[in-house]
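Omission of a single protein chain aside, the complex is shown with its protein chains in their original locations.
And now, subunit A:
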Amino acid sequence: MAAEAGPSTTPGEEMNGSGNLMDILDEPFPDVGTYEDFHTIDWLREKSRDTDRHRKITSKSKESICDFIKSLLDAWSGWLVMLLIGLLSGTLAGVIDLAVDWMTDLKEGVCLSVFWYSHEQCCWTSNETTYDDRDKCPQWQKWAELMTGSSEGAAAYVLNYFLYVLWALFFSFLAVSLVRVFAPYACGSGIPEIKTILSGFIIRGYLGKWTLLIKTVTLVLAVSSGLSLGKEGPLVHVACCCGNLFSSLFSKYSKNEGKRREVLSAAAAAGVSVAFGAPIGGVLFSLEEVSYYFPLKTLWRSFFAALVAAFTLRSINPFGNNRLVLFYVEYHTPWYMAELVPFVLLGVFGGLWGTLFIRANIAWCRRRKTTRLGRYPVLEVLVVAGLTALLAFPNPYTRRSTSQLISELFNDCGSLASSQLCDYVNDPNMTRPVDDIPDRPAGAGVYAALWQLALALVFKVVITIFTFGMKIPSGLFIPSMAVGAIAGRIVGIAVEQMAYHHHDWIIFRSWCRPGADCVTPGLYAMVGAAACLGGVTRMTVSLVVIMFELTGGLEYIVPLMAAAVTSKWVADAFGKEGIYEAHIQLNGYPFLDVKDEFTHRTLAADVMRPRRGEPPLAVLTREGTTVEDVEALINETDYNGFPVVVSRESERLVGFVQRRDLTLAIKTARQKQEGVVSGSVVYFSEEVPPLPASAPQPLKLRRILNLSPFTVTDHTPMETVVDIFRKLGLRQCLVTRSGRLLGIITKKDVLRHMAQMLNQDPDSIMFN
């Protein structure tokens, strides 16, 4: 690779030293250096711009007190942005949690005295709750009871059912209508698009204010409507919108796309932190899943943002227990080595489910993209919501919200639990507290619960495939954790009962001594949740950290790791991509994954354009092209940039000019500079040769020329080229031979080539 010799000027920058007087007096062209929608940024240019800005501020700071203060403010603006992001993300997450809590219960009934209380809050101060019926209190009534006065019987059940479905349809209709009318970018999870944005892609409006507002409002509606989706992915999107909002207040971040992406990485960490109450897990998730470049400075700032967000959420205290997440568990019962076998089995299940889900979901989304199904988004949402509500109501485990289901599955059975799952047969003569008893035989309630849980598992597995990717905000974490938790709990109860009934088998003999805690089904549920989540998203470290921050039990790291590793291995055996990479591929975003390895033996000459039989490369010459010719070239072709050569005969490379910069410069010159007409000659050189008086005013465009484009020779192996693109974030790379320009390789060509090597469809790469 030969870097072009010469000063490393960047477009729009002042250049000290030699230069025409006319050059210095020329105004820089406005808007040059900004990017088009759906294009990739130039990381190197952004980085050098930032370095220049920093150098300017530092050198000016020695001049006066005012400038010194300005330089201090500039240095601290990063931390201020993180603080603001943390505050706003925490507040929004608290609002979302409280509103979801209330609206989910609204489907079933209403609090008569104080209508804004959810079921639990309504019965909080009541003294009429009994031990057997912990949820009942007279202030909160179901709809059937409110409307007809009776709370038992078939008529009341049918009425409750009908109203449940009606509310679900109403909420989902509102959600999809708001998304459609105000902010179409607010649908979906958001994480695939944010991954692409962080890798350098521009999607204007994706992180805008309206998207933020609509995503927050419709997320509550979507979750409350009982659909099988979660709020973690959308919360990452919300946090990144906050990041974008605050970074536009400071010119350090608003004018530099590269610095802005640092802020967005940190904001993504804050988003996961408030979703799970896991600040460290959030930072690791941002590092592992979402970010593309993650310098160490961003690590500390992300942690700060995540902490501030978690602290803000805690002070809002949405769940009334000073906890951040609904399913925080606190037991510390030990686990045994022999239990690693069922944990590994749960890992295998998680991997298999992850593969199944990814394949089925991508197939369904592809169908939505290409066939008539995609033309009826509102109808689709209504049908799925109606179906979900219809099938979810009869089963008490699916009727309540998924977070509450997970919470119940994670919890161990102590005396506080009155659910069916904890209907163990107690020896009434027991004098010791309930917790101390070794495993007890399951009562009838537990077997009934097992059946219902198995049905719930099948239901959730099927319906989530159709729900994820619809035109409302939808996340994936909670449904996958629910699937895993159900499977885990079933396995846990099975192992527990096996240990009880066959305690004379070899493996159980040392395991379950009377008086010692034996099997904890809640732990199996946690491990199952981690396995399924890992199988779908292919997270590794961040998953384990999130899970143990959720539970507070450092003892459970080994089972969680075992399950996560197993599920990743099993899932990777079937396909290398997680759900987010699969969606990126489906949409054709130009995402050059850092995790992929390119090991083929092709050369740069095989990938470059123009190929044999294609029209020759469109170039501009350093002098001699008229404005008219340049305009014609821009109008006829749709290339993103043009190399500039010394002359058409020698073809020696001078630099590279972007299409957008050229367009804007010519437009501005025609409007502002006198004498520039179609016949004016364009000069990319430093000095303009003296012209006769009758010749029209020349147009000097040296400012917008990039004098150091990256070049490789045609024999450079593609492995190296891909590595360069990845590490430097290039958009295009010129190919030379013996110093003469031969062709160009763009990021799109690289992606298409990689797709071809993997026998995928190269035409699916749509963007530049």
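Following the convention adopted for this analysis, a contact is a pair of C-beta atoms (placed from the backbone, for glycine too) under 8 Å apart; a residue touches a chain by one contact, two chains touch by 3 or more; residues count from 1.
As a working rule, contacts and distances are computed from a predicted model.
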Point to revise | Record-based protein name (UniProt) of the chain missing from this complex, from "Exocyst subunit Exo70 family protein", "TMEM9 domain family, member B", "Transcription factor BEE 2 isoform X1" or "DNA primase large subunit" | key: "TMEM9 domain family, member B"
Point to revise | Absent-chain contact - pick from A:Lys70, A:Arg134 or A:Arg609 | key: A:Arg134
Point to revise | Absent-chain contact - pick from A:Ser48, A:Ser77, A:Ser151 or A:Asn317 | key: A:Asn317
Practice item. Could you tell which one of A:Gly86, A:Gly109, A:Gly188 or A:Gly553 touches the chain left off the display? Key: A:Gly188
Point to revise | Contact residue for the chain not shown (choose from A:Ser77, A:Ser419, A:Thr663 or A:Gln756) | key: A:Thr663
Revision key, fill the gap. The one residue from A:Leu178, A:Val223 or A:Val329 touching the chain left out of view is A:Leu178
Practice item. With the missing chain put back, which residues of subunit A would touch it? List them for me. Key: 36, 88, 91, 94-95, 98-99, 102, 114, 116-117, 121, 124-127, 129-132, 134, 174, 177-178, 180-185, 187-188, 193, 203-205, 210, 213-214, 217, 220-221, 315-317, 320-322, 365-366, 368-370, 374, 377, 414-416, 431, 433-434, 469, 471, 583, 586-587, 631, 634-635, 638, 659-660, 663, 666-667, 766
